[in-house]
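Please read the structure below before turning to the comments.
The complex appears here without one of its protein chains, the remainder shown in place.
Chain nomenclature is as follows: A, B and C, assigned in order of appearance, with residue numbering initiated at 1 for each chain independently.
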Amino acid sequence: MAEKDADVQKIRDLIKIMKENDLVKIDIQHGDDRISLRRAEPPHPGPVGNPIIASLPGLMAPVGAPDAAPAATAVRDDLLEIKSPIVGTFYEAPSPDSDPYVEIGAHVDAQTVVCIVEAMKVMNEIKAEISGTIVEKRVANGQAVEYGQVLFKVKPE
Amino acid sequence: MAEKDADVQKIRDLIKIMKENDLVKIDIQHGDDRISLRRAEPPHPGPVGNPIIASLPGLMAPVGAPDAAPAATAVRDDLLEIKSPIVGTFYEAPSPDSDPYVEIGAHVDAQTVVCIVEAMKVMNEIKAEISGTIVEKRVANGQAVEYGQVLFKVKPE
Amino acid sequence: MLSRVLIANRGEIALRVIRACHEMGIETVAVYSEADRNASYLRLANESVCIGPPDCNQSYLNIPRIISAAEITNVDAIHPGYGFLAENANFAQICSDCGITFIGPPVEAMRLLGDKVEARKLARRAKVPVVPGSEGVIEDEKEALRLANEIGYPIIIKAVAGGGGRGMRVVHNDISLRAAMASAKAEAEAAFGEGSVYMEKFIVEPRHVEVQVMADREGNAVHFFERDCSIQRRHQKMIEESPCPVLEERQRERLAEAAIRLIKEARYVNAATVEFLLDKEGNFYFIEVNTRIQVEHPVSEMVTGQDLIKWQLRIAGGEPITLRQTDIKHHGVALECRINAEDPSNNFSPSPGTISRYIAPGGLGIRIDTHVHQGWTITPNYDSLIAKIIVHQETRAEAIATMRRALQEFVIEPVKTTIPACLAILSHNLFVKGKTDTGFVERTF
Partner (left out) sequence: MLSRVLIANRGEIALRVIRACHEMGIETVAVYSEADRNASYLRLANESVCIGPPDCNQSYLNIPRIISAAEITNVDAIHPGYGFLAENANFAQICSDCGITFIGPPVEAMRLLGDKVEARKLARRAKVPVVPGSEGVIEDEKEALRLANEIGYPIIIKAVAGGGGRGMRVVHNDISLRAAMASAKAEAEAAFGEGSVYMEKFIVEPRHVEVQVMADREGNAVHFFERDCSIQRRHQKMIEESPCPVLEERQRERLAEAAIRLIKEARYVNAATVEFLLDKEGNFYFIEVNTRIQVEHPVSEMVTGQDLIKWQLRIAGGEPITLRQTDIKHHGVALECRINAEDPSNNFSPSPGTISRYIAPGGLGIRIDTHVHQGWTITPNYDSLIAKIIVHQETRAEAIATMRRALQEFVIEPVKTTIPACLAILSHNLFVKGKTDTGFVERTF
């Protein structure tokens, strides 16, 4: 708990530094510990914006936290989202040696398998269910995902 | 408590009847028990308007209750108020046999004594402290008054 | 010792378990449906995971999603709370298969006690009285007459396939028995396509009295005395108390001893409630065992000073019960009122909505278990329990006075609640005298 609180404080401090200096990304790694932060760009033309996302090893990414999800759609509401229909572990490829199902820029349609979410040892192939071009991947390979968590952002046809 | 609740319920019922029938006044007396209600006139020209006032013997008139006092000034804000500067018992006259200090229509100035408020056996003469014509008496002779309770309404010069 | 627990529940019981874990230094994972996304108690867990949409079949009752959430958050154990999956033996089995400790009884004990016929047999083996009756279908009138006279009138004829009062007849003498058998069979045949009936002693105006027990893996079992839950409306408990106001000391001991015998016979582990009917002569009859913590567990906590959730967690973590029965003392009187978002003036229909004004009672003798607060939105998706007020005082009269005071203080607007109903019951002469039974509420209000 104490360690986690320290992380939270650290992230708060980092966010402050980001805001003060107009940074959009900070990555820090010390051995196994990693903190990676991204901030939304100001709402003028630029790369796809994101809400603040903090991910720490062993910690659920707080993407599903009360404020994060609504914010995601608010930034660029012309994009569609592929969300996880189940709880489990996200894999971008059918096996560690394979290529990812989809990469940024790939075209998908309703039937395209975009990833696997493993739940109770079962590998569940997740289909896009929408058509368009993948413009963003929101979770890292091997990351835990909760129900409704956004996996990909898709620019519709 | 039970009796008082019954009174409150009764007053609520009476107010309902007043509203439904556009009454501005109800007086009920059963032996020593008295209920007297007055409602503000609609805001067109007419007699001086009042918020709902309920007085029951042995009960503090709920004039000082959260909603009543602000409402009083809202109805006719061109009138001034003479308020009780102390807590005690209101007397309209210097002795039971005397005439009241002031009647409706009387002219008062800052130094005019308008009533007595008895507190700790001391008869405190209350002065108007404003000039104008008494247009309304808000408390009955012998009634308990709290700090800030409106005693008279005065039409300024 | 458990180090990280997932709570497969919501609302006040989820918060209750988070609190106990927090105080013991156990980390917690809360799961939530989309309807509970903004629940303020989620921030008190170390992690929280969205498991599905509001429909509980897709969330709080969805075993794969809950197990997945347990896997990705790497927990030791799952606390099921009450309701939802708490008495689902299949869920307990899957937890076990996945190497996750289910905080509750062993699967075998849960299955055994979940089967009414088996539970009744078990009670007989443990020499615990059950409601006397035929041990199965009654074939003919002669047998019925013999049995009815053996049991003693009044008796009740019930359809084996029955439910909702159909195929049921209360019989007071031999003369009525024949007609009642025939009409019950005919009604059951018409309603369920199956006319078999059985017979039980009819307990007139019984009280519902239950014993809180706790057992460990080493076979130790202790009780935390009884709760009287006779104040019910349509089998939903409204007010619970301890001690039962009519039990004499010797009866209380016998009741508790019976519960312990039964729980040991079942090789039970963790918290259970053994439910009995108490008749007007002071005889008690076993009904069933609830193999989980119950809504009304705080009543027993207040009178014994023991934290039952912490005992559940310790036992699930492999610790033995370090309390001897004589260490558990009953002190004073505790009452619990369940505050539901229901409209008592409109047949207790649910009253969802956002709480715009909320002032909870407090002060001496009051415990509040609630997940709600001003600004909380009560959704229509789940049960309507929004708060439990538990009062602990020296005497029953003081407990009633404190509870009345607490209920009168409680402001929850604009949703309708059962507060006025609880107040009406607490003010009733028969309740104050302790002269109630499970039919009291429906007969009286």
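Please note the rule applied: contacts are C-beta pairs under 8 Å (C-beta built on N, C-alpha and C of every residue); 3 or more make two chains touch, one makes a residue touch a chain.
These numbers come from a predicted model, not from an experiment.
By the touch rule given at the top, the unshown chain touches B, C in the complete complex. Within the complete assembly, C:357 is the residue of C:280, C:357 or C:433 that touches the hidden chain. Among C:3, C:40 or C:322, the one in contact with the hidden chain is C:40.
With the whole complex as reference, residues 15-16, 19-20, 22-25, 40, 44, 298, 301, 305, 307, 331-332, 357-360, 362-370, 373-375, 394, 398, 401-402, 405, 408-409, 411 of subunit C touch the missing chain.
Interface residues of subunit B with the unshown chain, by the touch rule above, are 1, 4, 58-60, 64-66, 86-89, 119-120, 144-149.
Just so it is clear, only the chains that are shown with their structure count from here on.
Chain contacts here follow an irregular pattern that is not a line, a ring, a star or a complete set. Taking each chain's centre as the mean of its C-alpha atoms, subunit A lies 68 Å from subunit B. Here the CA centre of subunit A is 43 Å from the CA centre of subunit C.
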